[in-house]
Structures are given as structure tokens and as C-alpha cells.
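What you see is the complex with one protein chain gone and the rest in place.
Moving on to chain A:
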Amino acid sequence: MSSVAASSLPDSSAATKSPRPVLQLVDVRKVFDGFAAVDGISLDIEEGEFVTIVGPSGSGKTTLLRMLAGLESPSEGYITLRGELINDVPSNRRPTCLVFQSLALFPHMTVGDNIEFPLRVRKMAPEERRKRALELMAKVRLPEDYYAKNVMLCSGGEKQRVALARAFAYDPDVLFFDEPLSALDYKLKKLLEKELKDLHRESGKTFVYITHSLEEAMVMSDRIGVMRAGKVVQIGTPEEIYSTPADRFVAEFFGEVNIVPIRRAEGGWVRRDGKPVAVASGVSIDGDEANVVIRPEYMRFVTHEAGADNTLSGTIFNEYSLGSRLQYQVRSRTGRTFLVEVPRAAAWKGDGEVTIGWDAGNAIVVGG
């Protein structure tokens, strides 16, 4: 699956072998007062895919989504929907629907009227509208008697479902989600993530979701794109992104990691303190500087019985319980902090002076 399209013109995609993407972005830029919120994004989204764009706040992901929904038009580049250029097609003429972060429910309407809004736009007959609204309410697991309820009296999770049902009532080809779950508590969020995934599968529609939460992205997505400063840094399956982050930013964004900067020396790579570093064979890095990324679960305590390819010594200064696992913070001689995560059964029994290490095969080397 070609993830990041080369800067090809929209119609050249017809020649490629992969199924024609439902949404295609080519070098899309959006500039506000000289600031490029979205700075050249090319992306193909396939029919029926669940794509999540992850990035910190200010990375331009909301602007990207607003352009896709037609609420902003790109300053440069092309956006095509099923091969048709939609750069300047207004939002009400696009077969796409956005679920807002605020949900944007109409406060002066009942649950039923909210869901029926897109049907009223299409001048559907009242009885038919009501039937369709009740169907959709069942689909998003809203009780039938909510039909006449004031939407502002619904709980956070219920409002979420109303917004979803309203978006489905529009019957869009592509649904966009702008962090709709961010305001909910953890348990409800987990539940709705799974329901959303189910809805995606059942409906067969294309979902484009944005969030700053990696966890959310991992649970739901077929593919994840990581955005930073208006650009897509990496795109791939959750597994690809987790195991082979493209650079240090992606690695760090995807949770707690240990980072050891290294540089090229005669005969291999060395750490800052000059010690040689064992790097898995087959790793090729351009340039003379790189970072070794080791997830805390691959960092372990080194003893006489169990050695490691790379070691460093330090002092334990914090211990946390993560439930079934324990996490230690170790300060190295050079003052850097490392995280070691072990199963509870393997709790460190010795004193605070420890040697920790990792095997070359468990580390990822990324560019600066």
C-alpha cells in the first residue's frame, strides 16, 4: 500500500494499480498570515479505511481536517474525492461529514431533530425522517425515548452518540472526526472507541480521525499518520509506527522511551561517553549522528548471570507500580534518566547501584 504519494497530479493516480483512493491529497498547504499550518501534505486514503492522524496540538491536524470537510480551502495543492477536484467545493456540497470536537449539537433542538437535520435539508417526508432517525438511534445504541429529549440534557457519552447518528443521517462517503472523545472520561472513551470501530466495520465507510492520543489511534486505526509542524512525518500501520518509528519525534510521541544519542566513529557507532554501541546488523543510517531508541520494557537490569549487548551503570532514584509491572527511573553517571520496566515478579532486589542494558536486536536506531 503506497502511503505517502509522490507529488503526482491527481489524475495520474488512475494509472496506479492500488484501488483508486477515495480521498487524495497532493501537496496540500494552508497558510494563515504567513504561517503554514499545513505545510505540504500528500496522502491517499483508500475506500473503507480507518485512518487516524496523530499529532501534538498546533501540528495542523485540525486545519487539515477542516480543509477535507470544506470549511477551509487549501492555499496550494489539490484535494480530490473519487478523482474529482474538491478544493473549492463548499462543505454543504461535499459528501463528507465532520464530527466536531465540540460535537456542535444544535442546543435548541431535541435529539430527534438534531439527527433529522440533514434529512430535513433533503426535504425527506416527516414520517420517513422519523423512521430513519429511530433506526440510527438504535445503531448508535440510544434508547428510543430519547427521540423527544432536549439534547442538552444528555450526558457526554449520549451527546457523542447523537452527533454520530446525525453524521450517519447525512449518509456521507467519508466521515471526519475531530477528537470527539477528548472530553470523556477514560472508561467511556474506551467503550466508545470500540463502538466506533464496530460502526466503521458495519458501515464500510471511510473514517478519517484526528487525535493527540496515540492510544486512541492504536485501538481504532488501519493506518496512522503522525503530524508535526504541518507535515506528515510518518504514515503506516499501528504496528509499523510502533516498531519502526521514522525519527526521534515519532518514537517519543508514541510513549515513554529511552533515547541514547550516538555518533559514527571508526569501526562503528559510539555513545557520547565514547563507549562503542552494538547496533543490530542491517541498520543503515544516513549522516553521522543518530539516536538509539529503547522502550522501557526492553531495558533490563544486568547481572552476572544475564548480560546485555550494551550496558551502562547508574542509580535507581524512583520506583513506580504500573499494576502488573514495575517501572524504575535510573540516573546514569552522565546524569541522564532511563526507564526500566520489568514484570512485578522480576522486581529489583539489590541496592540502588545498578547496571542496566539492552540488546541490539531490541533497539531501534533513528536519525537525528
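The criterion applied here is as follows: a contact is a pair of C-beta atoms (placed from the backbone, for glycine too) under 8 Å apart; a residue touches a chain by one contact, two chains touch by 3 or more; residues count from 1.
The working rule: contacts and distances are computed from a predicted model.
S.K.: Choose one: "OB-fold domain-containing protein", "Spermidine/putrescine ABC transporter permease", "Molybdopterin dehydrogenase" or "Oxidoreductase". The correct choice is the protein name in UniProt for the chain not shown.
M.R.: The chain we cannot see is, by its UniProt record, "Spermidine/putrescine ABC transporter permease".
S.K.: Have a look at A:His108, A:Lys131, A:Lys194 or A:Lys275 and name the one touching the chain we're not showing.
M.R.: Here the residue in touch with the unshown chain is A:His108.
S.K.: If the hidden chain were put back, which of A:Phe117, A:Tyr147 or A:Phe249 would touch it?
M.R.: Of the candidates A:Phe117, A:Tyr147 or A:Phe249, A:Phe117 is in touch with the missing chain.
S.K.: With the missing chain put back, which residues of chain A would touch it? List them for me.
M.R.: 69-71, 90-92, 94, 96-98, 100, 102, 104, 106-108, 117-118, 120-122, 150-153, 166-167, 170
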